[in-house]
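Here it is, the structure, as structure tokens.
Note that this complex is displayed minus one protein chain, with the remaining chains in position.
Letters A, B and C mark the chains in the order given here, with residues in each chain numbered from 1 onward.
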Amino acid sequence: MDLWYTEKHSDNVGITMKTTGTLFSGKSEFQQLDIIDTLEYGKMMLLDGLVMVTERDEFVYHDMIAHPALFVHPEPKQVLVIGGGDGGSIREIMKHKGVELATLCEIDGLVIEKSIELLPSMACEIDGSNPRVKLHVDDGLAYIREHQNEFDIILVDSTDPIGPAVGLFEEDFYRLVFGALKEDGIMVAQSESPFYHAEIQKNMYKNLRAVFPIVEMYQAFIPTYPSGFWSFAFASKKYHPVKDFDRERAASRDFYTKYYNEDLHLGAFMLPTFAKENIAD
Amino acid sequence: MDLWYTEKHSDNVGITMKTTGTLFSGKSEFQQLDIIDTLEYGKMMLLDGLVMVTERDEFVYHDMIAHPALFVHPEPKQVLVIGGGDGGSIREIMKHKGVELATLCEIDGLVIEKSIELLPSMACEIDGSNPRVKLHVDDGLAYIREHQNEFDIILVDSTDPIGPAVGLFEEDFYRLVFGALKEDGIMVAQSESPFYHAEIQKNMYKNLRAVFPIVEMYQAFIPTYPSGFWSFAFASKKYHPVKDFDRERAASRDFYTKYYNEDLHLGAFMLPTFAKENIAD
Amino acid sequence: MDLWYTEKHSDNVGITMKTTGTLFSGKSEFQQLDIIDTLEYGKMMLLDGLVMVTERDEFVYHDMIAHPALFVHPEPKQVLVIGGGDGGSIREIMKHKGVELATLCEIDGLVIEKSIELLPSMACEIDGSNPRVKLHVDDGLAYIREHQNEFDIILVDSTDPIGPAVGLFEEDFYRLVFGALKEDGIMVAQSESPFYHAEIQKNMYKNLRAVFPIVEMYQAFIPTYPSGFWSFAFASKKYHPVKDFDRERAASRDFYTKYYNEDLHLGAFMLPTFAKENIAD
Partner (left out) sequence: MDLWYTEKHSDNVGITMKTTGTLFSGKSEFQQLDIIDTLEYGKMMLLDGLVMVTERDEFVYHDMIAHPALFVHPEPKQVLVIGGGDGGSIREIMKHKGVELATLCEIDGLVIEKSIELLPSMACEIDGSNPRVKLHVDDGLAYIREHQNEFDIILVDSTDPIGPAVGLFEEDFYRLVFGALKEDGIMVAQSESPFYHAEIQKNMYKNLRAVFPIVEMYQAFIPTYPSGFWSFAFASKKYHPVKDFDRERAASRDFYTKYYNEDLHLGAFMLPTFAKENIAD
């Protein structure tokens, strides 16, 4: 059966993937959720028709949203993930044995439920079996407003700035995150593609710099995201992601990372000229 | 008119782009050449149905095939490009004023001719007006066999290892290139996607290591290539691309590079774990 | 979610339909069965990746495979359907109150089972509730070999002549059908598209004419079939589909037919020149 999923990255370009079927299709209170099976990328989760994660390349996204901050902060114990209902970020955080508690605050309970059911390789740590993981089905903004000065690291594992995630790209939100972090806390947020989303990035980094003293962009290759060239914002109160990076500590990690490593950590912050210029102060 | 070009990157995944028309379609002695106009990426050249270059993202490929070697070699004077009939590599080489002569050896005269006619922003230095550029319409293997010990740098700007370029990925070819380089010469070759072409890469790097003492892979984001994650092989007789890199010289370059810069040069060699492991000795 | 099903009608042309999901996907002993949901045509059944029926346009196919023969034969009592596991042909036959028994001989039990479950508007008469309908999950050839001289009408409601249906287009099969019909029996078989399948038709009608004294082609518009222009073979021992057609009896039918009517019956046999010429003796 010639069934193809196409995601338009703009009106004029897209990625197209052969599909063997839909595993789940439903509308939550917040968004349309689909989980489909693809021949090249395995199971794939879509929110409002856009690719969120695929089994084959999620390792890139989850390595890169989690490990840079966790290896820069000298002793991360309390970690919050906003969004990230597939569980992949929590899975990576759990590999850091020093983390005492990772909290997942996801607005859409259906995403969590269906990830546990259909994407167990990602959701393995959010199924209730790990006492170091706490789930909150709640709006991220509401949650952090009531949990100020609590976290060493906050990961904003959100969708694109349309739909339920639009507030997660604004200065007010970053102020709340800043307050929810301890005095040496670090926030990491996915920050779209330098190739296709230059305007969104310009605003996002301006908003971040209005709040955090240290703001750096880093990059990763994610084949199923628009252009394949993706970025993350590293916003920090105290630690610089390169100058304060303890390469030896990262090199001696006791778990395998298929994408991240101690050298790539540094290289990820070395950006193409056009990407750097776009978000320059 | 809803006219879309789709390039399958495997049987099960591809990129699709809206097209406004074909500017040229023809068969040379060697391959099918098409130049089409796309709304997102501008004019695009295809060989045997595969994207070679697009106006919008060619800056990445051409920056990255040319500048790393030209900034590592202390005094490149004689440079050879094998393939590269669109002229983009030659254009970048010409920005290095110390280069006395850049030779383009392209097997397919039609590619050169149509690039000059339809892709002038790339072919600007191969139209006969620059005395520092020499064109040979010839088979690369034949050419280097007769030009041993002549070049400081050889860039292998080839198509994928199918069709006319298949020989350009084999050990015999690398031995010829080795011989055509002076005793401190450097070869750079495009080396496919770590994500989709792991087997091709494994063989290619094994073949290169059988010939060159220094062989390193570096990476670049090229949205219109399979997965967006692309790589180049840096094969060198004497200079190491990182240890022998003069960051200051690269930083003080007198021309603009939209992708390449002195930091990105270093970061490009810091590879994801899976990519590094695949080509490990 | 931008999920599209595409059926290639040749290497170079196809139909494409937006899909909201797969309702069933599975492999039987004989073929791949998929039932998907489309926005334009409702639920659609595919065998080996090809459209068999859709909720929106099945009325054309089922009206036209069933009613012409049932209105030409003066008193059809015993009717056999070979293939047709979706039940649509049986549903139309049941509208003729004089029919005493309609037998469905479908090789693939999974098609029947899933039609009853997912396509109830077609399968309404094959769910076991109607004593005038008998189901046999069996090979059509084997079945008719053991039921000679039994039927007034046999409808060959088969897939294309690839896969399990290939034997249903050959002379040997038509001889068996001839034998299974009573001395004034009629066979109707779907006979592909005059536009795309001229060679298949040429052979099929030659084979039919070697067996039956009366063989005529008639046509119907089926939007989801290749070219939209489809045909049926009327092969008969005694009754001619036009000369022996009782227009008044058809006009006074006591049920509604959305496609078929007494005038269209006649018009269906008036073929375009190219279609007629292709199957001329």
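Observations on the model:
Here is the rule we go by: contacts are C-beta pairs under 8 Å (C-beta built on N, C-alpha and C of every residue); 3 or more make two chains touch, one makes a residue touch a chain.
What you are looking at is a predicted structure, and each value in this text was computed from that prediction instead of being measured.
Which of B:Asn12, B:Gln32, B:Asn203 or B:Asn278 touches the hidden chain is settled by the complete complex: it is B:Gln32.
Not every partner is drawn; the one left out touches chain B at residues 1-8, 14, 19-22, 25, 32, 34, 36, 46, 49. The missing chain lies against chain C, touching residues 6, 10-18, 38-41, 57, 60, 195, 219, 221, 223, 227-229, 256-261, 263-264, 266-274, 276.
In this section, only the chains that are shown with their structure count from here on.
A straight line joining the Cα centres of chain A and chain B is 33 Å long. For chain A, residues that reach two or more other chains under the stated contact definition are 6, 14.
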